[in-house]
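Only one protein chain is missing; all other protein chains are in place.
Chain IDs A and B follow the sequence of writing; residue 1 opens each chain.
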Amino acid sequence: MAEVNLRKIVKRYDDVEAVRGIDLDIADHEFVVLVGPSGCGKSTTLRMIAGLEDITDGDIMIGGDIVNDVPPKDRDIAMVFQNYALYPHMTVAENMSFGLRLKRYPKAEIKTRIDEAARMLDIVELIDRKPKQLSGGQRQRVAMGRAIVRNPKVFLFDEPLSNLDAKLRVQMRIEIKKVHQKVRTTTVYVTHDQVEAMTLADRVVVMNKGRIEQIGTPQELYHKPATRFVAGFIGSPAMNFLPCQLEENAGKMHIRLTERIAFPLPPDRAARYQNAKQGEKLLLGLRPEHITEAKGHAEPGIEAFDALLDVTEPMGMETLIYFALAGKQVCGRVNPNACAHDGEPLRLAVDLNNMHLLNEVTGAVI
Amino acid sequence: MVDVAVRQGSVRGVRRASAGTRLRYALRRKSTVAFLMTLPLIVLIAVLVIYPAFYAIHLATLNKSMTRFVGFGNFQFLFKRDTFWMVVEQSCLFAITAVIFKALIGFIVAHFAHNIPSKKQRKWRGMLLVPWVIPPAMSTLAWLWLFDPSYSAFNYTLGLFGIAPIPWLGDAGWARFSVILVNVWYGAPFFMIMYLAALKSVPDQLYEAAAIDGANWWQRIWYVTLPMMRNIIAITTLFSLIVTFANFDIVRILTAGGPVDQTHLFATWAFRVGIEGRDIPLGASVSLFMAPILAIAAYFILRDVTKRGNEA
Partner (left out) sequence: MSTLAIDKAGPNRKIKYGSMSRDRVWALRWSYFFLTLFAVFSLTPPLYMLITSLKGSAEISAATNPWWVFHPTLSNYVELLGSNQYLRFFWNSAMVSVGVVVVTMLISVPAAFALARMKFWGSAVLATGIFLTYLIPDSLLFIPLFKMFAAIGDFTGIQLINRWYVLLFIYPTLTVPFCTWIMISYFASIPKEIDEAAIIDGASWFQTLTRIFIPVAMPGLIAATIFAFTVSWAQFLYPLVFTTSTDQLVLPVGIITTLIKGDVFNWGQIMTGALLGAAPPLVIYAFLMDYYIAGLTAGATKG
């Protein structure tokens, strides 16, 4: 068990900078997920922690020791790969014990560890099978078992669920969370799937183009994104971004979307956006759940407007609606009983208490 | 705050010192290990393939007792001998004819084998590949016995149909035919197996699409099979051209070059001159004539290999 610290990590391949100076402190027992689109440097970062890639610049510390030049086997880590990387000629038990056998652990010790891990992962009856005879989910369990029996300082997961089908992915996600709750090993988990990141992580690290965009708990990232990238990446369906401007009208701050549509800001928001220049190009960020059908009564910060729906998607517990606003397609979530129909008008309400205002040029959330 | 900054600074300082040497050390170690692992291979090839190849060129410039440098003397001598030109002609005739027939028979047999249900293919493939499995020196002995002037089983069979005995190895023309026949017998299975593997890799949908487009049997072969197999046909043919051109066993055992040197190939004649005739420089000169055709074939194969390497 140990904390992991990254200090100004840089990875350069010839001319391409894959990772551009990353600082990250992962506490003991913490489950940290690196998330981002492909090519954002998250896998490279993980592989540098594992020692599979040399670092161009910076320091990596595991348990307080700098491990920049320590070979992977001496870093006391375990890694789970996307394609499982099970040794095809070994049985499940042999796969799991390979590392221990190389380190010449006593046989009895190996056996207890395998039994324990197999019980934890519910693969006891598979122990003598070869990887070929296992399903994808079972292979993934074995790959995790191989990591667990090592009892390492750090678990590293490289997109471990990407090869599974959607249903199995949800199941394994819960499984991974359970395992972490039991073993409490510091974990670094890489994925491109923001749902996986949100559901698993103690803290999520959103990466983009080799840099960290934001670090925070899932709730923080969702409710207080720091940048447009994070705001757009986290959450599904994605946040709507509408070009807008601030204007002062009769002593009150308004946010103007089109010539016809402008909403007054709630007082706390108005105070927050005081410094933003009037007439500056801004973006209004609204999550779909904050665009709903209008209720009969008025509430502070909730503003109603009419929209002509293009498409509706009934999901059962809710209906997703799509309509055009300020030249953009906007997605909202309404109650399935709200009489939303394709091509028909509907009176909608936006919840400005949960709005985000972004600088269109820099992408920063104000 | 200051304390922290200083500590970080010192950490970085330590790293710089160690990373420089250790990283380089690790890199050196990995490539050193890799180099050591390939070293036996490099030594083997350098000492027993590349060096002898150049040594052959050196030998070719010496006189018979290998005491004097004669430059192109050996080659000038060769060019003036009719036997040499006969060997050139026979080598080309032998290699080209044999490769064409091997390729044709291989393709036809592969096609028929591909036609039958895949369960039975294994058995047939097993039988048809036997000529390739038997060491050619052994199987050529069987052919030699089949061609025997007085007890030829072929002639016996032909005699049943009233055909006069054929001097399989006694007449120059027939002898040339015989060595080519044996080479085709030995080499066609190789083509067959290559083509069969290639045929299996052509997706069935292509044939179905072609059939729907109204292509008949011949058009399907011409427009689907052959283009899909172009690479494998080319590389197999080039391989075979090299091997056939350099063939030694069959001619050596069947005719030993006879009658009157009419069936000699470069390899057998080089052996006759260089080892049996104890004129090593002249033998080396003869065998060097195989080099150009090898270089040409190698160029094409290499081009194909690198092209496919890039695709993969």
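Note that contacts are C-beta pairs under 8 Å (C-beta built on N, C-alpha and C of every residue); 3 or more make two chains touch, one makes a residue touch a chain.
Since the structure is predicted, the reported quantities are computational estimates derived from the model, not experimental observations.
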item	value
Residue, one of B:V70, B:M86 or B:I108, that touches the chain absent here	B:I108
Residue ranges of chain B at the interface with the undisplayed chain	30-31, 33-35, 37-38, 40-42, 44-45, 48-53, 55-56, 59, 105, 108-109, 112-113, 115-116, 122, 124-139, 141-143, 145-146, 148, 151, 153, 156-157, 185, 189-190, 193-194, 197-198, 201, 232, 235-236, 239, 242-243, 245-249, 252-253, 266-267, 270-271, 274-275, 280, 283-284, 287-288, 290-291, 294, 297-298, 301-302, 305-306, 308
Missing-chain contacts mapped onto chain A	50-52, 71-73, 77-79, 81-89, 98-99, 102-103, 146, 150
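The rule is simple: only the chains that are shown with their structure count from here on.
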item	value
Interchain centroid distance [CA atoms averaged], chain A/chain B, Å	57
